[in-house]
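For this view, one protein chain was removed and the others were kept in their places.
Labels run A and B following the written order; every chain starts at residue 1.
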Amino acid sequence: MSGVPLLQARELVRRYTMRRGLMGRPVEVRAVDGVTLALERGRTLGLVGESGCGKSTTGRLVLGLEVPDGGNVTFREGPMPPRQTAEWRRLRARMAMVYQDPLGALDRRLPIGTQIAEPLDIHGIGSRADRPERVAQLLRDVGLRPDHAQRYPHELSGGQRQRAVLARALATGPELLVCDEPISALDVSIQAQVMNLLAEVQERSGIALLFISHDLRAVRQMSHRVAVMYLGRIVEEGDPDAVLHSPAHPYSQALVSAIPQPGRGGRRIILQGDPPNPAARPSGCAFHPRCALAAALCSRAAPVLKPLPDGRLAACHVAHGTVSPRDGMPQQRAA
Amino acid sequence: MSDLALPATISAAPPRRRRVRLPPLVIFAIGWLSLMLLTAFAADLVAPYPYTALDLRNRLSPPVFMGGTWLHPLGTDELGRDVLSRLIVSIRMSLLIAFGATAIGAILGVTLGFLAAHFRGAAEQAVLALVDFQASMPFLILALAVLAFFGNSLPLFICLLGLHGWERYARIARGLAVSASSQGYAAAVVQLGASPWRVYTRHVLPNIASTLIVSMTLAFPEIILLESGLSFLGLGVQPPLTSLGNMVGYGREYLTRAPWILLAPSCVIVLTTLSVSLLGDWLRDRLDPTLR
Partner (left out) sequence: MVRFLGLRLARALLTLVLVVTFAFIVLRLSGDPALLIMSADAPPEAIAAFRQAWGLDDPVWQQYLRYFTAIFRGDLGQSMRDGRPAIELVAERVPATLALTLPALAMKIGLGIPAGIYAALHRNSFADRAVMLLAVAGFTVPSFVLGLLLVLVFAVQLGWLPSGGQDSWRHAILPVLTLGIGGAAVLARFTRSAMLEVLGQPYMRTALAKGVPWHVAVRRHALPNAAIPTVTIVGFMVGSLLAGAVVVESVFSWPGVGRLLVVAVANRDLAVVQCILLLVATTMVSANLIVDLLYGALDPRLRAQAKGANG
C-alpha cells in the first residue's frame, strides 16, 4: 500500500493509578506501554492478545476516547484534537466503534431506528425528511430489514443487535472503524456472519478496520496484518499467515498452539507461571517468567520490536538470535 | 413526571403488554391520592365556606357523626371557622409544598450528581462531601437552624424543604451516570460525537428516570411529615395561611373540648403518607428492586 497511512499511532503510553481495595496504596499500571501502529485506508489490522493486555485501551486511544500519557495519534495527517472540543466531536463522524456487548452499547429505551439516526442528528447530516429512507438503507446494508427500525434492542437477537450497532457506526460514512471484540459475545454460528458482514462493508466502502480480538482464527480471517500484544506492548507484528504459521515470539507460539486442531495431539505449549498482572510488570522482557526459552538476558533487558529477516517485526532476544534459548538460566522443572 | 415514567415502564416490560393486577392496598392508595389531588385542584370550588370565615353562633360545634349539624359537616373551631373548609385549603397548601419541595430536591440532586459524574475530580469530591454532611445531620435540626436565622416565608420554606433528600438523588444520579459512561450506551453515544448535554438529557436521564421516580415517592411522605411537623411547632406555614400541620397544632389547644379539630387533619396526614408509601413500595418492587 502506498501513500501516508490513514491512522498512525506512535509510542502510545497509557498509565492508570489503581488502588487495591478501599484503602490500598495507589499502584501505577501501564496498560499500554509504547505501542506504535499504522493503518492504511481499506485495510484491516488485527490486534490480538489475552484479556488485560491493553488491546482495548489501544483501541480507545487511537479513537481519541482516552488521552495518551505519552506518544501521539495522527488521523488523516492531522493530530488528534483535545477531547470534548467541537473539532474532536466533528471527528467522531469520521471514526466509529463497534463494541463487544451490543446490548450495553444501545440505549434500551429507544427504538433501533432512532438510534441509527442519532449520529445523523448529532452531526446534522441530511435533512430530517430523508432520515427514514437513510435509516432503511443503513439497515439493509447490514442485513436487517427496514421494519427493524421500530424494534427495541431487547427485541432483537444478539447478532441483529451487533448489526444495528454496526449500522449506527456506519451512518456518518466513517473512514475508520475500531471493532473491540465484536464477535466474542456472539454465538459461534453468528460469529462468521458478522465477520463476513464486516468484510463486505470494507469491500464496499473502503473503510479501514482495527480488529481487536483474542480469537486468533478470527483475526487471521479478517486481517491484512496482525499485531500480537502482551502486557501493553506489541511483541510480534506481520503478515497473518506468517505470524500464525511460524510464530517467531514464544508468546505467539503459545497462542497459536492453543488453537485446537484435529489430529495434532500433545504439541500444545502450556504457559507456566502467573497470568500477566499489569500492576507487577516483570523486569526485562515482560514475558520471561512464563517463557520456556528465556535466557538470563531476558530478565534484565527489554527486547526491542525490530524486523526479522523475513520482514515481520518481533520483540524477542531469542528470535533475533541475540541469545540462545535458556542460556544462563537455572534448570527448570519440566511442564 | 408521568411522560418520563412511561417509556421506562415500556422498556422494563416485555413486548407483549400483560395486564397488571393491582393489589387492593395499592388501589386504595391510588384512589385516596386521586381524591387528594382533586381536592387540592378544586379547593375553591368544593370548600363550603371561605377558610377564614367566622360563624360566631356555631363555635366549637361538633361534626355530624358526633352529634353536630350538616351546616358544618366536620364541625367548627373556637372562632366558628368551618373545619372542612380549612381542611380542604390545608390539603392544597400541604400538597403544594410537598410537590414543590420534592421537585426542587430532585432537580438539585440530579444536577449535582451529573456534574459530579461528568467532571469527576475536585467537583465530585466537593459534592460527595456535601452529601456526607447532609446525610450525617438530622434534617429537622438544619431546617430549624435555617428558619431561626432567616425567618420564614412560604417560598423560602418550600426551598428549604427542597433541600431535604437531595443527597439521595445526587448519589443515585452520580452512581448511575458514572456506570453508564464508563461502559455502555452513554460511552457509545459520546463516541458518536454527542455533546454532554445531549448525553445526559436524552440518554442518561430517561434511563434512570424510573429509579428517580421511585426515590421521589419515598421522599414525598417524608416531606409531608417534615412540613406538618414544622408547622405543628409553629415554625412552618404561618397564619393566616394554613396547612395540615398548622391545623393539628391549633387543635392541640382544644384537645379535650373539641378533638375533631385535630383528628380530621391528622387522619389526612396519615392516610396520605401511607398511600404514597404503599404506592412507592409497589413501584419500587416493580421498577427497581435494587433500591431499598
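The working rule: a contact is a pair of C-beta atoms (placed from the backbone, for glycine too) under 8 Å apart; a residue touches a chain by one contact, two chains touch by 3 or more.
Predicted model, so just to flag it, every value in this text is computed and none were measured.
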- [ ] Among B:Leu144, B:Val178 or B:Leu241, choose the residue that contacts the chain missing from this document, as touch is defined above.
- [x] B:Leu144
Open item on the list: Using the touch definition from the top, which of B:Pro62, B:Gly80, B:Pro206 or B:Pro259 touches the missing chain?
Closed with: B:Pro259
- [ ] Kindly note down the residues of chain B that lie in touch with the hidden chain.
- [x] 129-130, 132-133, 136-138, 140-142, 144-151, 221, 225, 228-229, 232-235, 245, 248-249, 252, 255-256, 259, 262, 266, 269-270, 273-274, 277-278, 292
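In this section, only the chains that are shown with their structure count from here on.
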Open item on the list: Report the inter-centroid distance (CA atoms only) between chain A and chain B in whole Å.
Closed with: 50
Open item on the list: Which residues of chain B touch chain A once you look at their complex with the stated criterion?
Closed with: 7-8, 10-11, 15, 183-185, 187-196, 198, 203, 206-207
Open item on the list: Looking at the complex, which residues from chain A come into contact with chain B?
Closed with: 63, 65, 84, 89-93, 96-97, 99, 101, 104-109, 118-119, 122-123, 152, 154-155, 165, 168
